[in-house]
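With one protein chain held back, the other chains of the complex are shown just where they sit.
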Amino acid sequence: MSSPCRRAVSLLLFAAFALAACDREDREPRGAPVGESGPGATVQGTLYAGEPTPPDPRRQEYEGNAYHISQGKQLYVWFNCGTCHANGGGDIGPPLMDDVWIYGDSLENIFATIVQGRPNGMPSFRNKIPETQIWEIAAYVRSMSGQTPTAASPGRNDSLNAKPAEQRTPKAEPKNSNPGGPGVEGRQ
Amino acid sequence: MERSPHFTADLAHLPTSAHGPRSTTWWGTLGFILIEATAFALAAAAYFYLMGQTETWPPGQSPPDWLWGTVQLVLMLASLWPNLWTDRVAHADDLRRVRIGLVVMSAIGLLTLVVRAFEFGALNCRWDDNAYGSIVWVLLGLHATHLITDVGDTLVLTVLMFTKHVEPRRFTDVTDNCVYWNFVVCAWVPLWALLYVVPRLV
Amino acid sequence: MSARDTSARDSARFIRRDGPALGEAETHARLERTWATPPGLWGWLSSVDHKQVGRRYIVTAFVFFLLAGLLALAMRMQLAGPNQTLLTPDRYNQIFTMHGTTMMFLFAVPVMEAFAIYLVPLMVGTRAIAFPRLNAFSYWVYLAGGVMLWVAFILNVGPDVGWFSYVPLAGPQFGPGKRTDFWAQMVTFTEVAALAVAVEIIVTVLKQRAPGMSLNRIPLFVWGQLVTSSMVVFAMPAVMVSSSMLIMDRLIGTHFFNPAEGGDALLWQHLFWFFGHPEVYIIFLPATGFVSSILPVFARRPIFGYTALVLALFATGFLGFGLWVHHMFVTGLPHLGNSFYTAASMAIAIPSGIQIFCWLATLWDGRPRFATPLLFIIGFIVIFVLGGLSGIMLASVPIDSQVHDTYFVVAHFHYVLIGGAVFPLFGAVYYWFPKFTGRMLSERAGAWNFALFFVGFNLAFFPMHILGLIGMPRRIYSYPAGLGWDDLNLLATAGALILAAGVLVFLGNVWHSLKYGLVAGDNPWGAGTLEWATSSPPPSVNFVHIPVVTGREPLWEEPNGLAAVSGLRVDQRELLLTTVVDAEPDVREPSPMPSIWPLLSAIAVTVLFIGSIFTPWAVVWGSIPLAVGLIGWFWPKSPPDTPEPVVE
Partner (left out) sequence: MRARAPMALLCIGGLAGCERVRHGVQSALDPAGHQAGRIADLWWLFLAVLAAVYALVLILLLVAAFRPRRRGRVPVGSAFPQEAPTERRLTRVLVAWAVGTTAIILTLTGFSYAVDRDILSLGHRAELTVEITAKQWWWQVKYDDPVPNRSFETANEIRLPVGVPVRVILKAQDVIHSFWVPNLHGKTDLIPGRVNETVIVANREGRFRGQCAEFCGFQHANMALDVVAVPRAEFDAWRESQLAPAVAPSDEQSQEGQRVFLTSACVMCHTIRGTTAASRVGPDLTHIATRPSLAAGTLPYSKGNLAGWIADPQRIKPGSQMPVTGLSADQLQSVLAYLDGLK
């Protein structure tokens, strides 16, 4: 009876969400298969991030996935990333919510930075943090400067309100995202 | 039932429109007023509940500045007089006076919206500061939506009253609109006390 | 043909009122022209006929009932044995959330309103519901909300935090993504629809009753709907306020439920249950109306204790707001307060007990005829009373502290809701189907339907009482072996399948009877209330003549036809308004013509609500098309109505 127009409306709504929703809302707790080292490993080998490598196959599972990003946010707290980077504003370590990407702004770059560590204090977390979790942290780090769709970025935490949540952080267009590592403009 | 029934009365003489409780729209308006009053009451209850959760109120901030909220209060209470007048002349189906009343009420309505904008500026808190800020913004916003809808309604009625659509029923609409405005004003008095007085008492 | 007839017909042409002057056939034809919904898709989309809208509501609600039922079967399959992996925890959480949400928000409440939309105007003897365009609007909004939720679910964005969406689990930190936002907006959709219908029903009952239907002659079903609608008016705002707070916490960073910034998780529970408990009675009271309408017809005796039943309705409606805290007995609230809510919760057993007794007395003193509707009513008493009694156990703080959030509670509220609402609902379908469609449902299939339903239900849900007492919590996607839960769960799953078979029989019965069912007359059951005074299905004008009511069962008291009043216009849609208490004729008020604007406004609302899930600015730009829609809706159509004809 009301089926014709139900079909109409549902088609309309499909059009609206179908694009984004599915991967963005997927909740695959296992994360990507472990053990084997995909192209991520080739990144790990080099000192300088992001030299032309094919995008990692695991990327699209983590990038812009609401669940993994929120897990990453939790791990960011649990693993005390804040002791150096604060809530993203930076302290001992560089700020993460600005538009400066010293070692590249791609998910693979950030992954490599966490895995390998970087000069001037960023330790290497290779074998310390499982790769699945590093991908999650990397995905979260991108959301801190609004690089991820707001529909996937985390909302506020149930804690003291330090800064507006990632979902409300305006996107900072990456500038001097330098795949060649720190040059003259390096770290101010 | 082809057989014509036995008719006990002929109602041709009944009027086709009536003011107040005799019309359905009046009861409809009353129903929605009850719904919105309940929403206001619950939001106010939430305000007191959150107040009970924290020892200092408002926490950290200073209470909203007196000026604009009080201006709003005075303005609204003052608007009751032209509003009730419009209601009376609408009951009398006096088109000329109703037009005057509606123009005046539209002007006052738009004015209250301007004042409301300043009120938000003078709250001394943001909605995302803490629970106090959140509930204060929601209370003021909730009332603002009522202002907007009623002002919109008034403007449309004003336009209608200057076009060919003037009918007996329009006057009923005007009276119902007046009833609704009374509600918006009555709702503001306790809200004003809640937003501006209570934080200074505790 | 002679000159006299022609002149008679000529003069007749100018008559624009019903009455002796105009022949029956002519009156009927002219009213049909005035009240009929235009044909075609456009007419279908712009219809404001309460019977059409009511039918759509009923069908849509039953579609959601079937969908949610399938989810229930999926859960029973997963729980049929220990450590099953049919469903992942993520899927299971979405499924039980969708089941509860759909059953409560998209089936139970709307289907009761749907019956009110269809039946109340007929039962009070008026030609249309109050605010017919608002009525059409409410249906479109309800449909959009339900479809949105289910599309989201299909796209794996279904809510997964329970139909109660407790924070912080549903909050911004622990509910990532958009899943809970869709839940919160679905609530907004359905509440807007429900509130609109509530207002229509209240006004229809208070102002549009047929002459002579004074308060003490209102049918009990109408009383039930009146009390229910009043409860909706005071209960639903609570969930709209709380779900708005939730979505604001999630989207714009407010702190209503953030303890670190002065918020509190229990604020959600207070607001939600202040709505959530009355909700149960909003579902149950209309069902009591079904019982009170059906029982006298099949006991062939006027209902016993009319006044007591009406008072019981009001008492329940009032007490229903006084016991939300019994959903929060284990949250560590002060015990003194809790014992007050114990008393209040138990007190509600008194009006319920009175209702049960009045129904039993009616049956006892009558000459029962065991047609399918009566079977479902008997099933209702057997099941609902058990659910009510386990409810008394839940009202006790110590007992509740053990069984709260276990399968005991699952059993309890399914006994109350399926027994208390769905059984009467099925009885009501069998009872009013002839009025809706003009055909009878098969009695034989009906008996099978009832038997499978009754046996399946008790097999499925009675074991859950025991499961809860021996420690099985709610909302678990799996359980280990060796806790003694295995075969009771298997039994429950078997029962669920039998129950499903009952539903299939029902569907088959409806489908078959629509085509081949016995043709029903105006009043196949020999009932006494006004909806049976018109043809089946009723004409678009409902009543060719506004009847005059002389008692509670007018058709029983006036065996040779009801008296009527004349003088309403036949060339325009006109309603008769009567006074609130005595239903004295008072005003002839016009009733609006069909319009597409309610649909357009509903679409605007849908865009606004769905948009605001993704950006708060949608509230701003979305309000512009909405404003356009509403202005178009209320803008008077020119030319203005034809002038009032002189009184013949």
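In order of appearance the chains are A, B and C, and numbering begins at 1 in each one.
As a convention for this text, contacts are C-beta pairs under 8 Å (C-beta built on N, C-alpha and C of every residue); 3 or more make two chains touch, one makes a residue touch a chain.
Only a predicted model underlies this, so the values are computations on that prediction, with no experimental measurement involved.
Q: Using the touch definition from the header, name the shown chains in contact with the chain that isn't displayed.
A: Contacts of the omitted chain with visible chains: A, C.
Q: In the full complex, which of C:Gly305, C:Gly322, C:Gly508 or C:Pro590 touches the chain missing from this view?
A: C:Gly305
Q: Just name the one of A:Asn65, A:Gln116 or A:Gln133 that touches the chain not displayed here.
A: A:Gln133
Q: Please identify which residue in C:Leu122, C:Ala193, C:Leu425 or C:Leu488 touches the non-displayed chain.
A: Touches the omitted chain: C:Leu488.
Q: In the complete complex, which positions of chain A touch the hidden chain?
A: 27, 29-31, 34-35, 78-79, 127-133, 158
Q: Since one chain isn't shown, list which residues of chain C touch it in the complete complex.
A: So the residues of chain C touching the unseen chain are 88-90, 93, 161-162, 166, 168-169, 173-174, 259-260, 264-266, 299-302, 304-305, 308, 330-332, 335, 338-339, 342-343, 346-347, 349-350, 353-354, 356-358, 360-361, 363-370, 375, 378, 381-382, 385-386, 389-390, 392-393, 395-406, 450-451, 454-455, 458-459, 462-463, 465-466, 469-471, 473-480, 483-484, 487-488, 491, 523, 525-528, 553, 555-557, 559.
Methods note: only the chains that are shown with their structure count from here on.
Q: Decide which interface, A-C or B-C, involves more C-beta pairs in contact, and give its chain pair.
A: Counting C-beta pairs in contact for B-C and A-C gives the edge to B-C.
Q: Could you state the distance in Å from the CA-based centre of chain A to that of chain C?
A: Those two chain centres are 47 Å apart.
Q: At least two other chains touched by the same residue of chain A: list those residues.
A: If we look for residues of chain A contacting two or more partner chains, we find 156, 161, 164.
Q: Using the touch definition from the top, which residues of chain B touch two or more other chains?
A: Residues 128-130 of chain B touch two or more partner chains.
Q: Quick one: in the complex, what on chain C touches chain A?
A: That would be residues 45, 55-56, 59-60, 63, 90, 143-144, 147-148, 150-152, 155-157, 168, 171-173, 176-179, 249-253, 255, 257-261, 606, 610, 614-615 of chain C.
Q: What residues of chain B sit close enough to touch chain C in their complex?
A: Checking each residue of chain B against chain C gives 1-18, 21-24, 27-28, 31-32, 34-36, 38-39, 42-43, 46, 49-50, 53-54, 59, 127-135, 137-138, 152, 156, 160, 164-165, 167, 169-170.
Q: List the residues on chain A that touch chain B in their complex, please.
A: Against chain B, chain A makes touches at 156, 161, 164.
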